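Complex shown without one protein chain; remaining protein chains in place.
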Amino acid sequence: MRYLDEYRDGSAAQRYAETLRAIVTRPWTLMEVCGGQTHSIVRYGVDEMLPPGVTLVHGPGCPVCVTPVGILDRAFRIARRPEVVFTSFGDMLRVPGSSDDLLHVRAEGGDVRVVYSPLDAVAIAEREPDRQVVFFAVGFETTAPANAMAVKLAAQKRLRNFSLLVAQVRVPPALEAILAEPECRVQAFLAAGHVCTVMGTAEYRPLVERHRVPVVVTGFEPLDLLQGVAMAVRQLEEGRHEVEIQYARVVRPEGNPVARRAIEEVFEVTDRTWRGLGPIPHSGLGVNARYAEFDAERRFPDDAPAAREDPECRAGLVLQGRLRPRECPAFGTRCTPEHPLGAPMVSSEGACAAYWLYRRRRDPAGAAAGAGAA
Amino acid sequence: MGGELSCPVPLPPGGRILLAHGGGGRLTRELVERLFVPAFSNDALAELHDAAVLASPGSRLAFTTDSFVVHPMFFPGGDVGSLAVNGTVNDLAMSGARPLYLSLGFILEEGLAVDDLARVVASIRRAAGDAGVAVVAGDTKVVERGKGDGVYITSSGVGAVVAKQPVSPGRVRPGDAVIVSGPVGQHGVAVMAVRDGLRFSSPILSDCASVAAPALALLEAGLDVHCLRDPTRGGVATVLNEIATQAGCEIAVHESAVPVGEDVSGACEVLGLDPLYVACEGRFIAFVAPGDAEAALALLRARPDTAAAARIGTVGAGSPGLVTLKTRAGGERVLDLLSGEQLPRIC
Partner (left out) sequence: MCLGIPGEILETHAGPGGLRYGTVRFGGASREVCLEYVPEAVVGDYVIVHVGLALSRIAPEDAEETFRYLEEMQELAELEGEQQAIERSEVP
């Protein structure tokens, strides 16, 4: 496949690894932000190709993983209503809330349907006018334009039976929060390529200036990741701290202005609690006043009973890059994809899920390489 | 494809299956005598006795059973009927047996269109003919609307073992070549594509087919085939994990050696699937002694149905049950079992 296969070329990957080995003089710790990048790294063994001393820690870039338990519990309550068709991305179905998940709600009779796109949910609302269709709008800025489009389409069609349950999050405040932790060892970021496709790079300049950390906007294939690491390591070796774009074929510094205008039209910045990280100011998006009728929280008001998190779940540390999944005592014992304690074990972008799928057992190469692999 | 019938449909076209069709009375007899028996025409079935009486097929029998609940019932390249035949035929072939006889148990849902049933029956007849098996026994029940899903089929099969040595995981040895008979992932993608509304420039067809002929050809050529397995649910990766565990060996696979069609590859990217975990219904994996690996590959590649056969890996003596993958990008990782239901009801 064009624009995919070329970036998976084994010999080019090998050469990147060799050049890195030649220019690295000190240990460096980098964080890749996006869960999609984490999966690619673990799947293709990118971290094992890096020279000893260059360590990748996994970031919080899994929107499914950071959806707060309170919103999940609220989703289950809405999905149980007989008049509701609850639509969601497939990932969300197995994520545990305080005591439940959408799969169980469906098994008990809730009309829960997986959709590939928020636009599909609008189509369902049109086809089934006597049902209330709610779309679980989970995601980073990458997904916000699609959610905005869905709301605008519903408004244009004057649908009275469509709403979003919003759990959108913004990346830059989360990176600030990670950098603010005293134990933070991250010296550079590989920023999320598709988030920046929409938002551009402007938001990262204050962060780079204030914390003097390189930020390299990186793609998802092995060569993208290796080039991103190379660009970040060069900045570190040369004492620079700038925003650079590795994923140049897709990302422009200004992002996608049409998509951003749509986001600004429908959403506003809110405070948001990140599961595992806690409340982060201005880190979320919510439906604004103009489109308030499409906000499921307004359409289905409820008093929120306290959300409960399993005390044994260490997802927060994993999401901050301070604990590797296999270092968690519950990994594979009390916590498995069939019976997860938290979200990262069941999300397609969760770090724990990546390690479960690709590194459940001691992998032969990992044991030898050592650096960055666990 | 598409509904051509090789036998007349006496039940009203456009009609529906009723509960009474499963009741054992007149309607059941009409269904059996006018739809099933003519389609499967053979002497044993025509007797319509309580059991089929068959000539004993040789010193050792292989016997297997499987149920088929695929949704949707019809998909590009096959349907629940052809799956029911080929799935069971292939299980017999994987044990080194020539498939001979099938029985089919139908559970029909009240309200099923007779035309759909006739289409399934015609498909079974075609598949059975292609596989060289006779359908000699059967049963039909009907459940209330909402308690089934169109058609469920249970098929059992009997075959005569032709392999001189047992064909089983227990015979797999370090050094064995791992050979796949053709491109992978077609069936799972074909079914998911229908469910997902994915369109193709040329449609992806399920690979649903009998693999008995090429599998038996390997055995009859006297090649040292240690084990055969068809990668259905869970795909190639799952089968390799099962064999590695059962044989107490390690298996090393090269990702770039695994044949995958460009259309399947593209669909897997869009659907977020790894072709190594996607079901096939017309492929098999052979574990062949190293000395016979080239000959086995040559034999398969010379046949039109297995022209894309490829060697994808080797059995090793390391950690028992471990399957490792040399990835396209050069790294190495464990190719482990998936958790949970990845693709529900695809067979």
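General remarks:
Here the chain labels run A and B in written order, and each chain numbers its own residues starting at 1.
The criterion applied here is as follows: a residue touches a chain if its C-beta (ideal position, glycine included) is under 8 Å from a C-beta of that chain, and two chains touch if they have at least 3 such contacts.
Just so it is clear, the model here is predicted, and its values are computed rather than measured.
Although one chain is not drawn, the whole complex shows that of A:10, A:61, A:97 or A:344 it is A:61 that touches it.
In the complete assembly, the contact with the undisplayed chain comes from A:195, out of A:112, A:195, A:285 or A:328. Residues 193, 198-202, 204, 261-267, 269-270, 272 of chain B touch the missing chain (whole complex, contact as defined above).
Taking the whole complex into account, chain A touches the unshown chain at residues 1-4, 6-7, 12, 15-16, 18-23, 34-36, 61-64, 89, 91, 116-120, 122-123, 138-140, 142-143, 145-146, 149, 153, 156-157, 192-195, 197-198, 220, 223-224, 227, 230-231, 234, 246, 248-252, 256, 258-259, 262, 348-349.
Heads up, the rule we're going with is that only the chains that are shown with their structure count from here on.
The centroid of the Cα atoms in chain A and the matching centroid in chain B are 38 Å apart. The part of chain A that touches chain B in the complex is made up of residues 1, 4, 8-11, 13-14, 42-46, 48-49, 94, 116, 222-223, 336-338, 348, 356-361, 363-365. Interface residues of chain B, counted against chain A in their complex, comprise 196, 256, 262, 265-266, 269, 272, 318, 322, 324, 327-334, 336, 338-340.
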